[in-house]
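What you see is the complex with one protein chain gone and the rest in place.
Coming up: chain A.
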Amino acid sequence: MTGLFDDLRDLYQEVILDHGRKPRNFRRLDDADRTARGDNPMCGDRMELFLKMAPDGTIADAAFQGRGCAISMASASLMTDTVKGKTPAQAHAMSDGFRTLAMTGTCPECGGDIAEEMERLAPLSGVHDFPSRVKCATLAWHTLNAALDGQAKEASSE
């Protein structure tokens, strides 16, 4: 419909627009075991991440609050959706994989027990064509790392 911007549908796929408009898991977890803040000072993207850990050490629940562009909101929404039920090691592997995906557009090492989740994240791979936007997509994952590692300091994808 909007001819001028048609070729941007690769970046702003329907999934992303949808998650950007209506982010999932967008709430505070009052009984969170781990929290972290993420900030992109340049863009004004800001988020707070909450994780609830299960007794077996997996991530029982993940939620976030914050403000940002469609890419960063969609990325946080998809991240919180896909890490539920994962061990911290798996979540770290997804985080590494996601960074490769966002920077190169593909992730050859994203197979194995995280293959299905990485498939769900694939719509965000379009950012690799937009160097100034890669950090919008990776902010949520940096924040996840900070929460899992229990770093007190603020995560930043600068």
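Simple rule for what comes next: contacts are C-beta pairs under 8 Å (C-beta built on N, C-alpha and C of every residue); 3 or more make two chains touch, one makes a residue touch a chain; residues count from 1.
Keep in mind that, in the parts below, contacts and distances are computed from a predicted model.
Enquirer: According to UniProt, what is the chain that's been left out of this complex called? Choose from "cysteine desulfurase", "Acyl-CoA dehydrogenase/oxidase C-terminal domain-containing protein", "Acetolactate synthase" or "Phospholipid/cholesterol/gamma-HCH transport system permease protein".
Expert: Missing chain, UniProt protein name: "cysteine desulfurase".
Enquirer: Given the contact definition stated above, which residue among A:P23, A:G38, A:G68 or A:P123 touches the chain not shown here?
Expert: Reading the full complex, the residue touching the unseen chain is A:G68.
Enquirer: Could you pull out which residues of chain A are in touch with the chain that's been left out?
Expert: 1-2, 4-5, 7-8, 11-12, 17, 41-46, 67-71, 130, 132-133, 136
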